[in-house]
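What you see is the complex with one protein chain gone and the rest in place.
We just call them A, B and C in the order they show up, numbering each chain from 1.
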Amino acid sequence: MSSPRVGIYGFTGCAGDQLMILNCEDRLIDLFGAVDILSFAMAKSDNKDEELDVAFVEGSISTEEQLEHLKNIRSRAKVLVAIGTCACWGGPQAMKLEEGGFEKRYKGVYGDAKIAVSKALEAQPVDAFVKVELKIPGCPIDKTEFLSAVSKIVAGRHPYFYKFPVCTECKWKENLCILLEGKFCAGPLTKAGCGAVCPSHNIPCVGCWGPTDDLNVGAEYKLLIEKGYSPEEVTRKITKFSGAEVAKLMKGLELKDMEAKK
Amino acid sequence: MMILKMKKEDLSVFLETVKEWGELWGPARKGERVVFQRVDGLSQMDLKATRTIIPPKKFLYPQRFTMFDFDDKGYVERTEHVPNRILFGIHPCDIHGIQVMDELFLEEYRDPYYAERREKTLLLGHSCIPDDKCMCSARDTEFIAEGFDLFFTDLKMFYLVWVGSSRGHDLVRMRPELFNRNIGRDDILNYNEYRKWKKAQVQSGADFTGMPDIFELGYNSPIWDELAEKCLSCGQCTMVCPTCNCFNVVDEVELGTVEGTRDRFWDSCMFREYSLVAGGHNFRDKRVERLKLWYTHKLQAYISEFGEPSCVGCGRCVATCPVDINVVTVTKALREQEVGK
Amino acid sequence: MKRLHVILDDREVDENPYQPDLWRIVRRYPLTSDVNFYQARAVDVDKTLTMDYLPGQFVMGSVLGEGEAPFSISSTPSRPGLLELCVRKMGTLTETLFSLKENQTIGIRGPYGNGFPIDKMEGKDVLIIAGGLGAAPLRSLLLYVLDNRDKFGKLVYLHGARTPGDMLFREEFMQLKEREDLECLLTVDKDDTGSWTERTGVVTSLFDEMGPIDAANTYAAVCGPPVIYKFVIQHLVKLNIPKHQILMTLERRMKCGIGKCGHCAIEYLYTCMDGPVFTYWDVLHMKELIGKGVSDNVIA
Partner (left out) sequence: MKTLEVVPLARVEGDGGITVTLDGKKVKSVTLDVHEGPRLIEQLVKGMTPEDDINVVPRICAICTLSHKYAAIRGLEKALAIDPPEKAQLMRDLMMLGENVESNSLHTFLLALPDFLGYPSAIAMLNDYGDDVKRALRLKKFGNYVMEVTSGRIVHGENPGLGGFGKYPSKKQLSDISLRSKELLPDAVRAVELFSSIEYSEYSEVDTTFMSVNAPNEQFGLAGDSILISNGNETSADDYKKLTSERVVPHSFAKRSKFNERPFTVGANARMINMGKRLDGQAADLFKENYSDRWLRNPLLNNLAQTIEIVWALEHMPETTEKIAALDDPARAEATRTTGSGTGAVEAPRGILYHHYEVKEGLIEVADIITPTAQNLDDIEVHLKACAERMLAEGKKDEELLLPLEMIARAYDPCISCATHLVNLKRV
């Protein structure tokens, strides 16, 4: 087996997923041995822009320059893998994507100052622009999930991720359900993979893995309204990390009706 | 069956002794929750607690474990070292649950992973104090006559100890002086009082009579849609149910090789992927179809096949579902054709 | 609760029923653009010879590091020595299976499932209706009946595919047409080659073409994509074939093949143990077995 040619790239985000790759301390040396890392700007300087078997892309796309770079990576890569919630779903910076108002927020930070490096765009996930073969979500990605996926790709196999929500892992860990206390928890809406760390620390899941495959936003929304949360707060809480995606799912819901019924 | 008497204060000594056979596990409090945990002795257990979050099924088929190691020479069974374990403080409903699982895993095509763990686990039951969520009397599971190695019924002043297996008897023989064979008239009266008391404790109002027919009649009832609208598809109900056994299997490979492990972990029919087949066809694409499957399987199909539902009345789904979908509310809704508030 | 004695005491040394054996792919070639044909022989030769199965049964096939999935056996037990599978490229596992070459190994365990009720079918007429990949399990039955020709009555084989290129075992079935001892009718939905010499039209159109049958004395076996069941069964019911003599093999997700993982459960039945061959009578009173369309429709 010749080792696959790999590039690791970072766009707008916290660099947490690239950092998690560096955080695979015990396996880092193996990892660099099993794949031929042609480009990984965060970790090395002799980076080459060549044909790739796999490109791992972190971060959302938020400038035109980044978009060009992304397209270039896509054109060189056989397989493009989005890593981390920002690349998969847009991340916190995309929480208001569906709401609009980017110009105003942008001005709120930069005023009217001219910035010449590139034109800013409202952050969007990678698959809003190019085809993505695989998403490895997580904020940041989980070491075990990442290494499992990379090992499978290197072996010519298909990665597998849990298709159920955080609640399942939460129950595996025998936690009391936070929703039963009348408090918010994004577990039922959120893809598993983190080992339900937050509920295992008596803290609600904040939804950082992004939406799970089959979620019932309406039911969660209704439940939380019944528990006394305001619709605005529920919306904000469940759109924090993958706003664009969850907002799409919420569109068909008659949320106002629900509130009226209450 | 052999029934013996034991002084309450001797229990701690007895458990200390049987630890020679294996690890001692029992219900222990962790903050507000109660879970089966490895314990040093009686003092670390909470025998008053009604139910643990996950039933003892986690000992017999853990949440996730490796079935095989493989390389290009083939698949080698992973005979993980399973320690000898004594589970103390299991309640009658959970023992009933284990019996249902025994039937599934140990009969045709015996599951070696389950069998190995079952073989190395001694079940020491204990009587319990039902709460408002328990449904054991509606299910006739509030008492248990078999399926354990020892069973301790707490009659305030002393324990009556049922010896349910030859291995249970071996434990007794480790400290024969702690047990007494002389059961008197008072003891019998006492026990009878206890039975009455226990039956009276259960107040959930669950009623499973006539379920197969009511399910059949209500198959297309709109109450299913109403329930499905509330269901979060979180899967908690199936994770905590002592008679849910579904699992999924995936292969994991080692970096840079095709060697690896075949792992197995809990799955749930509440999930969409569960019935998805290649090409994207899904036999239960809608949440309502999945919800219906779970309840039909537990409360209708099982009755048609075995004469009893597979629900053992432990109340875990009642205690767990954040939106109040459980065997009590579902059967009630089916019966009354109305989803309760 | 049913009285259960834990079977722990009589511990016979059971084999691990989840344990796959290695089988070598001895031949592999495409049957259509997305279906490959595999012939395999167990690395441990005894295993091949002792593998005893019924038409309609299936095996669990593993690819190292990818996983496991059920596949019907296409060969017939009357010709031991090789195991034959037809695999359609559908997803993760099948894609990786396609990448394997001759002489590489796969994992096999089984056979599983009930298979066709050969004992009961003996002495009766046999009508086989295959749609698309449904030919995979039905070929096993067809070859079995042909190899034991004198034990069965009349044999009719109806097979439909989308186009000539999509027809599994096309050459093999064309040759069967030459035989006198069965009626073999082939059809395609659409002829995109211009050189198709057989019929065009959906598989049910073949019912009009086939000779008369003795309904009460006939077993019908159907397999194909979910859509065809509804229409085929309507015809069979019209022909007055008894409902318990209409056999259909069904597909469900399976992770274990031996009634443990739960995925293939339908009410209290497991497709892997109680099926995959079910009768139409089973389907009628098990609402979920085929899906609403079929059962609702045919009750009348």
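One rule holds for everything that comes next: a residue touches a chain if its C-beta (ideal position, glycine included) is under 8 Å from a C-beta of that chain, and two chains touch if they have at least 3 such contacts.
Everything numeric in this text was worked out from a predicted model, so none of it was measured.
S.K.: Which of the displayed chains are touched by the chain that has been omitted?
M.R.: Even though it is not drawn, that chain still touches A.
S.K.: So which of A:10, A:137 or A:211 would be touching the chain we can't see?
M.R.: Checking the options A:10, A:137 or A:211, the one contacting the hidden chain is A:10.
S.K.: Which residue among A:34, A:198, A:225 or A:244 touches the omitted chain?
M.R.: The one listed residue touching the chain not shown is A:198.
S.K.: In terms of residues, what is the contact footprint of the unshown chain on chain A?
M.R.: Per the touch rule, chain A residues meeting the hidden chain are 10-20, 22-23, 25-26, 28-29, 32, 40-47, 60-63, 65-66, 91-93, 95-96, 105-106, 108-111, 113-118, 120-121, 123, 139-140, 143, 194, 197-198, 200-203, 206, 208, 232-233, 236-237, 240.
In this section, only the chains that are shown with their structure count from here on.
S.K.: Which category does the touching pattern between chains fall into here: line, ring, star, complete, or other?
M.R.: Shape of the chain contacts: complete, all pairs touching.
S.K.: Comparing chain centres built from Cα atoms against the global Cα centre, which chain wins on proximity?
M.R.: B
S.K.: State the chain with the largest centre-to-centre distance from chain C, centres being mean CA positions.
M.R.: Farthest from chain C by mean C-alpha position: A.
S.K.: Could you please state the distance in Å, as a whole number, between where the Cα atoms of chain A are centred and where those of chain C are centred?
M.R.: Roughly 42 Å separates the two chain centres.
S.K.: Give, as an integer number of Å, the spacing between the C-alpha centres of chain C and chain B.
M.R.: For chain B versus chain C, the centre distance works out to 37 Å.
S.K.: Residue numbers in chain A touching 2 or more other chains?
M.R.: Residue numbers touching two or more other chains: 152, 155, 157, 160.
S.K.: Hunt down the residues of chain B that sit against at least two other chains at once, touch-wise.
M.R.: Where chain B meets two or more other chains at a single residue, that happens at 250-253, 258, 260, 267.
S.K.: Over in the complex, which chain B residues touch chain C? Could you list them?
M.R.: For this pair, the touching residues of chain B are 67-68, 70-75, 77, 96, 99-100, 102-112, 115, 118-119, 141, 146-147, 219, 245-253, 258, 260, 262, 267, 269, 274-279, 281, 283, 293, 296-297, 300-302, 304-308.
S.K.: Tell me, which parts of chain A touch chain B in their complex?
M.R.: Chain A residues touching chain B: 1, 3, 27, 30-31, 33-34, 147-148, 150-152, 154-155, 157, 160, 163-165, 167-168, 170-172, 174-177, 179-180, 187-188, 202, 213-216, 218-220, 222-223.
S.K.: Going by the contact rule set out above, which residues of chain A touch chain C in the complex?
M.R.: For this pair, the touching residues of chain A are 152, 155-158, 160.
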